[in-house]
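All protein chains but one are shown at their positions in the complex.
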Amino acid sequence: MASSSLSRGLLGYRVNAVGLVASAVILFWLFIALFGGQFTPYPPGEIVDFDYFGPMSGQYWLGTDYLGRDMLSRILMGARYTVGISVAAVLISCFLGVVLGMMAAVIGGWLDTCLSRFLDALNSIPSKLFGLVVVAGIGSSIPVLIGVLAVIYTPGAYRFARALAVNISTMDFVTVARARGERTPYLITQEVLPNILGPVLTDMGLRFVFIVLLLSGLSFLGLGVQPPNADWGSLVRENIGGLSFGAPAVIMPSIAIATLTIAVNLLIDNLPVRIRDRSE
Amino acid sequence: MNPQVVSLVLGRLGVAVITLVIVSFIVFAATEMLPGDIAQILLGQAATPEAVAGLREAMHLNDPAILRFLRWLGGLLQGDLGKSYANNMPVADLIGGRLANTLKLAAVTSMFAVPVALFLGITTAMYRGSLYDRAVNTLVVGVISVPEFMIATLAVLVFAVWLHWLPALSFTGDTTTLMGLLKAYAMPVITLSFVISAQMIRMTRAAVVETLKMPYAEMTLLKGASKPRIVLRHALPNAIGPIVNAVALSLSYLLGGVIIVETVFNYPGIAKLMVDAVSTRDLPLIQTCAMIFCLGYLILITIADVIAIVSNPRLRK
């Protein structure tokens, strides 16, 4: 009964092939988001082809869009918005959620009740709807998008972190620390946090996927990143007219989104396993 | 009925009501953030300051926000949904038929997707690790990883562009014949089913797998029971709470999915109405649509929680 996946030891971790491929894809998009601007073959905003919805060719690798702009350049630039906004939003929401969740679990009492009730209520507004209403109210800009996405996903991160922290804070080692006379900040940072970090990072990956999907959805509805800039969702929206003849301008940004989100999901399902057994 | 069950259920309903009040406040506050003077916007740039002031007075715009919130909430409770800013029609009239359309879409999708998803979730748990399980799982991860609009565009590409079975991107409105009806509904229903099934399959499978790890599942195996018997007679009754929760949560994805699907397929439902209202900044319409969506979500989640409470054997007499 040998395990079917390819496995090898790496710094005491067992890594499998799917996980390696997935992390390579994620690293690739992170690199593009940071330095993609250096590699654009044409200026992303410039009309370079007389034809619109051009096919893939040696000159335009990924075809051209509805105005005849180079799709490869636009996708490389779009990575900056999709990845950048999502990373910023996920960092804010997880930081807020985890800090509040641990506080609620360790302190308990009315703080816990109030926070949980309020954030649960926030959670019961469907995310797309919330985005729609707020963006309709104050208009779309990159800081607003980051803020809205962060607010939408904070309650989830809070619930997740709180549930984990509640489990940890009933453990005997936390009781021992309380009996020793330790204060809340120590309990949170030294006793609880190190024990929930692993699951919290995994949850952050899942949340990142949700945020990418929601951001793309909002952009697709025209409420996300505004022209002349475009993230991957906006690229699909711009070029939706090319759908009926299967233009690469519609398909390629969709593929870009799918590769990123599927890679994150696969990485989470195939995380390296720490080799736990001791040799006795 | 066990008095403990009754008090738990009542408590849950109370929580739902409180949540609804908080939600309505958030919705109200979000739409209040709109910059600019509503009266000015309504009357246009050419209006005289006196006219604007008069309208402000008539709309109670000078009252404190909390008062306007309470007035709005009171109106909602009496069925007064306000008037649309865009065309001065009562919001209730605008919404009526649209809501029915959306509910029709949701009902058809649920009738189709829920049984299929439950079947797939339970059977993959039963044959965990098999080729069948892995194939379904791969598909599920694929579907939950992509945005709804991508599934919609993919459906168009496959069924309209390549196979020419269905019309692309237009809800023709020809629902007089059965064929026309089927064609009209097919694409939105297929797309929405994919969107909601993936999560449902995943969570149902996880719930059943979790109960199969319990000692009583092993005990049943040691009594000589077959795999289907262990799953159907022992694991399922204990997994009802999480499964109902999974179904409710997945159906709530309908709300998000429907916004995209109605836009892509140009379906005359309430979500399309709301997206249009957002582009014209028609506040009363947005507020009402938002409240309908939140109410739908809360009802689903509350039903799931109540079923979980009632199905808990420890609370049985």
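Here the chain labels run A and B in written order, and each chain numbers its own residues starting at 1.
Throughout what follows, a residue touches a chain if its C-beta (ideal position, glycine included) is under 8 Å from a C-beta of that chain, and two chains touch if they have at least 3 such contacts.
The definition used in the following text is that contacts and distances are computed from a predicted model.
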{"item": "Options \"Protocatechuate 3,4-dioxygenase\", \"Ion-translocating oxidoreductase complex subunit C\", \"ABC transporter related protein\" or \"Xanthine dehydrogenase family protein subunit M\": UniProt name of the undisplayed chain", "value": "\"ABC transporter related protein\""}
{"item": "Of B:221, B:249 or B:307, the residue in touch with the unshown chain", "value": "B:221"}
{"item": "Subunit B, residues in touch with the chain not shown (by the definition above)", "value": "214-216, 218-226, 229, 234, 237-238, 311, 313-314, 316"}
{"item": "Absent-chain interface as seen on subunit A, which is shown", "value": "1-3, 7, 14, 171-173, 175-182, 190-191, 194-195, 197, 273, 275-278"}
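The criterion applied here is as follows: only the chains that are shown with their structure count from here on.
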{"item": "Residues on subunit A engaged by subunit B in the complex (per definition of touch)", "value": "117-118, 120-122, 124-130, 132-139, 209, 213, 216-217, 220-223, 233, 236, 240, 243-246, 250-251, 254, 257-258, 261-262, 264-266, 269"}
{"item": "Subunit A-facing residues of subunit B, complex", "value": "15, 18-19, 22-23, 26-27, 30-35, 141-142, 144-150, 153-154, 156-157, 160-162, 168-169, 252, 255-256, 259-260, 263, 274-275, 277-279, 281, 286, 290, 293-294, 297-298, 301"}
